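For this depiction, one protein chain was excluded, whereas all remaining protein chains were kept in their positions.
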Amino acid sequence: MLKRRRARSPALGLVGAGILLALGLVALLAPWLSPYDPHHRASRPFLPPSAGHPLGTNDIGQDIASELIHGTRVSLLIGVLAAAVALSLGTLVGLVAGYYGGPVDVLLMRLVDVVLVVPFLPLVILLAAYLGPGMWNTVLVIGGLAWARPARVIRSQVMSLRSRCYVVASQAMGGRPAHVLSGHVLPGIMPLALAQFVLAASHGILVEASLSFLGLGDPVRKSWGSMLHYAQLRGAFLTGAWRWWVLPAGLMITLTTLGFTLVGYWLEERFDPRLRGGR
Amino acid sequence: MDDLLVIEDLVVAYSGPAGEVRAVDGVSLRLPRGASLGLVGESGCGKTTLALALVRLLPSCASILSGRILLEGEDLVQMPETAMEGVRWRRVALIPQAAMNSLNPVYTVGWQIREAIATHERVASREADRRAAAALELVGLDPARRFAYPHELSVGMRQRVVIAMAFACRPPLIVADEPGSGLDAISRAQVLGLMQRLRHRLGTSFVMISHDLEEATALGDLVAVMYAGKVVEVCPAGRFPGQARHPYSRALAAAHPPLRGPRQQLTGIPGEVPRPGSPPPGCRFHPRCPEAAAACRQVGPELSKVAPGHHVACHLWGGEGL
Amino acid sequence: MTQARVEAIELSRIYRGSRRRAVLAVDRLNLAIGGGEVFGLVGESGSGKSTTARLLMGLERPTSGRVLYRGWDPAKRPREFRRQAQLIFQDPYAALNPALRVLRTVTEPLAIHGVGTGAERRRLACRWLERVGLTPPRDYLDRFPHELSGGQRQRVAIARALILEPAFVAADEPTSMLDLSVQAGILNLLVTLQQEMGLGCLFITHDLAVARHVSHRIGVMFAGRLVEQGPAEAVVGTAAHPYTRQLLAAAAVGVLTEEVSFTAPSPDGCRFGPRCPRAGAVCREQEPFLTAIGDGHLVACHFPG
Partner (left out) sequence: MRRFLAGRLVQYAVVLWLALTLNFLLPRLMPGGPAQFLLGDEAGRLSPELKAAIMSELGLDRSLGHQYLAFLGRLARGDLGYSLARGEPIRKVVADRLPWTVLLTGSALVVATWAGVALGTVAAWRRGSRVDVGLVMGAMLLASMPVFWLGMVLVATFGLHLGWFPLFGLRTAGATQTGWRAALDVARHLALPVLTLAVHNLFGTLLLMRHSMVSVLGEDFVLLARAKGVPARRVMYRHAMRNALLPVATHFALGLGFVVGGATVTETIFSLPGIGRLMYEAVLARDYPVLQAAFLLVTVTVIAGNLLADLVYPLLDPRVRREARA
C-alpha cells in the first residue's frame, strides 16, 4: 500500500560526511597544520600541555599535537587502502558467486563462511607478526581477511538482481553476459558496494589501531594506534597524562570510525532493498 | 431496525511527506444483523484501509479523521485501546489479506487457535485444545493437524486454519480481506464454498472485501462498489452486476471476458485508477467515464436511491436522497 | 498451418526439490504453435506453465526432449532465435529496470542486436510507443518506470518485446497483476498487435475466460502434464477432462461445494486421481495419455466425457 517512512533522515549521513571531509582536509594539510615535525624531539619528554605544546610532549619529547595531526594521514590511508583491497576481493567473489551460481557459488560461500568463523583480530595479529611491521603488510593483512562480509552482501544483491524480470528480459533479448552485467547488474550493486566500502574502511581503521597498539604497526609512520602503544608502554593512562596523551588519539580514532560508520549505514539503508522499511 | 454495523461518514487518512492522503473519504455503510456485504474495488480504492479501520489496526502513519463505526450500537472510533482488544476477534474478526501467510511460523497451528480462545475466554487448557480441534474439523481439516507448524501445511490448508480461527470465538461479524487471493482457482472456489456453508450454519455476518466481482458477491446480500476512496454504489447482490447503475460498476462487469457466448471486443475502461491523494475534482470517475457531463467535472455526486436498497452516487441517476 | 513456429517435443524439466525429491515441473510435453496462432496455456500456479515458457524461450535447459523453432534448434543459432522470439512478463513493476528511462528500455533490444543509429532507434521507439497507445510518445520517452502506472509499464514492456518485429512471443500472465479496469485494454492491445503482425504466441494464464478470449487453441496443464488440448471453443464448451471441468465450474460459479482431499497421488497412476470424482481402479495403476476425442481435441483421461 503506502510506503513506510524511511527510518532515519539523511542528516546523520551528512554529519558523517562532514566529519570525513574535515579529516580529509587535516590529512592533506598536515605538514602546514602541525606546529612541529612529529618525528623530531621538540622539547623535554613528558611535558604537560602548554602554549608551545598544546597537548604536551611524549616520552621522547615529541610534540603530541603534531603526532596527532600527522597520524590522520596514516590512519585514513591505511583504512581506505585496506577497504579498497577488501572490497575489490569481495566484489569479485560476490559477483562471480552470485552471477554464475551453482557449484561455484556453493564453494565460494563455504569459503566465506570459513573466513567469517575464524577469529579475525587474532589471525590478523598472527599474520602481521610473521610478515613484520609495515604499512603495506597491514593493508594486505586487513584487506585480505575483511572481504568476506562485503562478498556475502554483494552476492545476495547480485542474486536478487539476476532473478529480476528486467535482467531475465535482457538475457532473453539476446544480451551477452557483458551487456547484462554492465547494463543492469553492476549499476545495481554500485551503491551497495560503496556502502560496504565505507563500512570496511571504518572497520579497517579500528583494526589498524589495534595492531599498532599491540606494537605491530609501521614503526616509521606514526598512527594514532602507535601513539597509544607508547602511551600504554609508559603507563600513561594510570597517570594524569592520560588526558592529553591518551584521550585525544582515541577520540580521533572514534571520530573517524564514527564518520565512516554514519556514512556507511546511511548509504546502506538508502540502497539496500532488504533494509528499506516495510515490505 | 437491528443494524449490526453502521459506518457513518468515515474518513481515514495517511500522513506522508506529500501531506495528508485520504484513502477512505466519507464512507457510509449499513449492515443488518446476519446479512453480508461484498465490497468491490480495485487496488488503491481504500478497501483494505477500510477493513483495517473496522478493527482499528491501521498502520501508525494512518488515522481515522472523522466519522463513526457503530458495532451493535457502540462506537469503535471512540473506544479506548484496551476495550478495543476485547472487541477484536470476539465481536469482529479480521481475516487479513494473504491470510495463509499470517500464521506465526514458530508456533503450532493449535497453539495459535488456543491463543485466540484464551485471550477472550477463561477456559481450561484442555477445553481450549478441544475447541481448537473442533474448529479445525469445522473447516474440513483433520484435528490432528493442530500439532503441525504452519510450514508443514499447504497454502489452502493454512487459509482454512485462519478461517477456523476466525470462527473460534463465534463472532457476529467477520471481515475478510481478499480471502481467495493467492489461491488457485479451484481451491479459491472451495474456500468460498466453505465460508458460504459456515455462514449459513452459524448465522455470521461477513464483510467480504475483494477486487474480484465473483468473490465479493459470493456471500453478499449486499454489494458496495468503491472507487478512489468513495462508495459509488450500494445494491442488493441480486441486482449486481446485471442491474448496476453506476457507469464504473457496469464497466467493471464488462471488463472481464465472458466464459460463454460469442467472443466480442472488450470495452475496458480508458485511463488509469487515480493515485490516492490526488483525486480529480467533481465526480472522481469522470475522467474515465464515457457519459461524463459538465456537472460531473465540478460537483461530486452524493449517494441517492434509485430502487429499494439500491443507492448510486452519479449525476445521471439523481434519485431521491439517502 | 504449414510449419510450426515453435514446437516442443517430449519436453521435460526436473528440479531437485527439497530433501532430494525430484519435482517434475514439466513432463513429456508436446505442443506446436503456428504462425499467427495464439496458444493459451492454462493451469494453476506450480502446474509448470511458466517453466514451459522458459523452456520454449531457451532460458532454461530441458532435462530431456527438445524445442524446435521453425524446424531448427534455437541453441544452434542463439542470436537469430533471440531476435525472433520475445518474452512478456507478468509483473510490470519488475519487468523494467527502475534506473532506466523509457527510451533506453524500449530500445534495449535494438542496442543488443546493433540495429540502427541513435536517431533511428529513437524514431522507432516513438513509433512503437504510439502503437502501444502511449501518446504522444514524447511525453513518455524520458520518464522513469516509477512515474508510470502498472498499465503504462506493461505497454512499455510490450513495445520493448515487439520493437524487433519478432515472429514468436511468449506472454506469461501479462494481465494478472493489473487492475481489472486496465486489463481489458492490455488484452485488446495484445490481440490487435498479434493479428497485425501475424505473431505466433504462447499466452499463459490461470483464467479460462481470458484464455478463451485471446486464444485459438487452449492447453490445460496439471502437475507438469498437458491433460487436455484443443480448439478454444471445444475445450471450454465441451471439456472432457474432470480437471478442466472443475476449473470451468470454479470460473463460472465462483463457489465450489465439493470437498478437497489432501492425499498424494500414486506414483504410477493419474496425477489428478486423488482429486478426481470419477477415478477408478485403473486411474491408480496407469497413467492416461493424450488421445483424440474430436477434431484436434485431445484429452488424457481414462474416463473422459
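First chain written, first letter: the chains are A, B and C, and each begins at residue 1.
Convention: contacts are C-beta pairs under 8 Å (C-beta built on N, C-alpha and C of every residue); 3 or more make two chains touch, one makes a residue touch a chain.
Computed from a predicted structure; not experimentally measured.
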Chain not shown, its touching partners among those shown: A, B
Which of A:F213, A:Y230 or A:F271 contacts the chain that the document leaves out: A:F213
Given B:I7, B:V27, B:C45 or B:A116, the one touching the chain that is not displayed: B:A116
Interface with the undisplayed chain - residues on subunit A: 4-5, 7-8, 12, 110, 113-114, 116-123, 125-127, 129-130, 202, 206, 209-210, 213-216, 225, 228, 232, 237-238, 242, 246-247, 249-250, 253-255, 257-258, 261-262, 265, 275, 277-279
Positions on subunit B where the hidden chain makes contact: 55, 57, 81-82, 85-90, 93-94, 96-99, 101-106, 108, 115-116, 119-120, 149, 151-152, 162, 165
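The working rule: only the chains that are shown with their structure count from here on.
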Most contacted chain pair (by C-beta pair count): B-C
Averaged-CA centre spacing for the pair subunit C and subunit B, given as whole angstrom: 32
Inter-chain centre distance, subunit A versus subunit B - centres from mean C-alpha coordinates, in Å: 52
For subunit A, residues contacting two or more additional chains: none
Per-residue overlap in subunit C, given as positions that touch at least 2 other chains: none
Subunit C - residues contacting subunit B, complex: 44-45, 149-152, 179-185, 187-188, 206-210, 212-213, 236-237, 246-260, 262
Subunit A-facing residues of subunit C, complex: 57, 59, 78-79, 82-83, 85-87, 89, 91, 94-97, 99, 105, 108-109, 112-113, 157, 160, 164
Sites on subunit B touched by subunit C in the complex: 42-43, 140, 154, 156-157, 184-190, 192-193, 196-197, 211-212, 214-215, 217-218, 251-252, 254-260, 263, 265-270, 272-273, 288
